[in-house]
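The complex is shown incomplete by one protein chain, all other protein chains being positioned as in the whole.
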Amino acid sequence: MTKSATLEVKDGKIRQAINGFLKDLFAKKVVKAMLVPLAHPAGTNVVQALISDPANLDNADVYAPVMPVNSAKILQAMTRLTPTDRKTAVVLRPCEMRAVVELIKLKQVQPDNLIFIGIDCPGAYSVKNYPKFVSEKKTSDDFVKAGFMWADDAMLRAGCQICEYPYPLTADISIGMLGLEPGKVILQADTAQGEAALKTLGFSIDTDSDIAKKRQAALTKLAADVKERRKKFFAKTKEEIGGIEKLTKVFASCIKCQNCRQACPVCYCRECVFISPTFELESDKYLRQAEKKGGIRMPADTLLFHLTRMNHMGNSCVGCGACEEACPNDIPLLKLFQLIGSEAQELFGYVPGRNVEEPLPASAFREKEFEWIGEK
Amino acid sequence: MAEKKEQFEPKIIGFLCNWCTASAADLAGTTRAQYPPNMHPIRVMCSGTVDPMYVLKALLSGADSVMIGGCHPGDCHYVSGNYKARRKIAMLKQIFKSLGLDENRIWLRWISASEGPEFARFIRQITEETRKQGPSPMASDWTV
Partner (left out) sequence: MQEKNGAVLVIGAGVGGIRSSLDLAESGYKVYLTDRSPGIGGTLIQLETWFPDNQCELCKLLPVFSRDECSQVCLRRDLMHPNIELIPNSRVSKLSGKEGDFKATLNIKSRWVIEERCTACDLCAQVCPVEISDEFNRGLQKRKAIYVRNPQAIPNVYIIDQEHCTKCGKCVEICPTKAVVLNKPDETKELSVGAVILSAGATELPANQMGQYGYGYYANVITNIQLERLLADAGPTHGELLRPSDNKPPRKIAILQCVGSRDMDRNYCSEVCCMYALKESMMLRERYPDAQVTIFYMDIRAFGKDYYRYHLQAKEKGVNFARSRVSRIRENPKTKNLFLLARDEAGKSISAEYDMAVLSVAQCPSPNLTELSKVMNISTNKWGFIDTPGFYITHTSRPGVFVSGSASGPSDISETVIKSSAAACEAASILAKSQKQAAEKKTVHKHQTGKEEDVKIAVYICQCGKEISSIVNIEKTKEFAKKLPNVTSVEDVGFLCLPETLDNVKQAVAKSGANRVIFAACAPYRYQRLFSDALAEAGIDASQWQLVNFQEQLAWVHKDNPTLATRKAQNLLAMAAERLRTQGPLEVPTAEMTHNCLVVGGGISGMTSALSLADQGLDVTLVEKAGELGGHSRNLYYDLIPDNPQALVKGIIDKVKSNPKIKVLLNSELSGISGHIGHFKSQIKSGDKVEQIQHGAVIIATGASDYQPTEYSYGKDARVITQHELQKRLAEGKLGKPATVVMIQCVGSRNNTHPYCNRTCCSEAITNARKIKELSPETQIFILNRDIMAYGFKEQYYTQAREAGVLFHRYEPESEPKVTAGEKALTVEWPDPALPGSLEIDADLLVLSTGYIANEGNATIAKMLAIPLTEDGFFKEIDTKFRPVDVILDGVFITGLANAPRSLAEKIIEAQAAAQRAANVLSREQLTSGRIISEVDKRRCSCCGLCVEACPFDARSLNEEEHYAVVEETLCQGCGMCVSVCPNDAAKLRGQKEKQVFSMVEIGLSA
């Protein structure tokens, strides 16, 4: 059962309509603050900002095709120690929302007083490519109206091209456009909090409206397409990177800067184990390792680092691609993590970000499972 | 006459649970069950203590295969450690599979305290299988 309202878009100005809706949240005192993407005055980027003055929303550009940082990371920084004490809306892309759910499970985000506003996401470009988009005098409205066309836009980030869930899985309010005529926008309330907010704003809430159904049907169809697209992508990836020889080649350019882990929204440790005393070794230990193989690559433990990271967060990988964006040497990390992540997630029947109640595979087990391991 | 080519001797690291598999290893000795000396054991309190990173570390530092020995399901001294171990190893094996690495170099085996003969049998098996697989490429690769 869906509950939704139609957002009126005047003269096809979607950005304006959405910003109006966001402003209204302040005006009707639903929220006192908001984490939302604002166009940077430089014109070359759209960055997340925590605002308390709704006037800032004139610069909001939710659909600008760029995602410099996964906002889950921002929410972790903001709420890990204390939850917000005033109602704060957070406008998130689906992958950001899913990462937030994972971080809630890991007690890194405290969701109290947050209202999650998710968007149907047409994808984003790399921060370094976004100015190109701007220079062509394109706007986010143009981008959205051109449709959701992951397969056709080669400039889209790799992660966006194979995105499994370009629509919010859990949000209080979803801004829905998928499958609708260009220029049509619905606001779907998926929680009581979302519904109450929409009502306060004076929307009339329809249950299972035709337009909501239409979107739902589009999502179902999309899921099948995405599955096919991902299958091909993974098969190709396996060819490209499969086996130790190819894998070490992929990581040949790694400088162990750890930017990937720094950018990853679900790599939540305060300090990575790889910079902990466990890995602070005396010189003789390095030399002993070198003696054993005749030589070792330095800094040491490159593959151990990446494999461990895969082991730690593979099940929570939401495929946002922040790792790949952060890599200074263009290692195809998104490919690798989505490959292992999706296959591990399938093994455990787990979808990261699907449901905050769903236990992390690391903290659950069943007596009857994987019985092929361990027996004779 | 050509010199006889030396047989490849695999290096294997074994993490043995204190309660079951380490006991089985002792029992194998008491009954003089013979097995090859390629597995070098590290005693841990429980198979569930084994961080997959230990396994990765061993495989990247020269082990041709790694074994984890624990109590049979339902028989953990710490209630459910072996179930947790199984999940961890399932995850690790899956990552290896996805990346085209050799998951068959990771072995988890339930061997209870009274299964001394089974312990010896298993070490013979893992040694022979690893010998057949040949040296692990990641064990000798300096670039990992």
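By letter and in written order, the chains are A and B; residue numbering begins at 1 in each of them.
Definition applied: contacts are C-beta pairs under 8 Å (C-beta built on N, C-alpha and C of every residue); 3 or more make two chains touch, one makes a residue touch a chain.
Since we're looking at a predicted model, the values are computed, not measured.
The missing chain, though absent from the display, is touched by one residue of B:Cys20, B:Met67, B:Ile95 or B:Leu108; that residue is B:Cys20. Residue positions on subunit B in contact with the hidden chain: 9, 11, 13, 18-20, 22-23, 25-38, 40-42, 44-46, 48-54, 57-58, 61-63, 71-75, 77-81, 84-85, 88, 112-118, 120, in rising order. With the whole complex as reference, residues 80-81, 106-108, 268-273, 276-278, 284-285, 288-289, 292, 312, 359-360, 362-363 of subunit A touch the missing chain.
Here is the rule we use: only the chains that are shown with their structure count from here on.
Each chain gets one centre point, the mean of its Cα atoms, and the points for subunit A and subunit B are 38 Å apart. Contact residues of subunit A toward subunit B in the complex are 238, 241-248, 252, 273, 289, 292-297, 301-304, 307-308, 310-311, 314-315, 336, 339-340, 343-344, 347-348, 361-362, 364-367, 369-370, 373-376.
Of all the residues in subunit B, the ones that touch subunit A in their complex are 52-53, 56-57, 60-62, 70, 73-74, 80, 82-84, 86-87, 89-95, 97-101, 108-110, 118, 137-138, 140-144.
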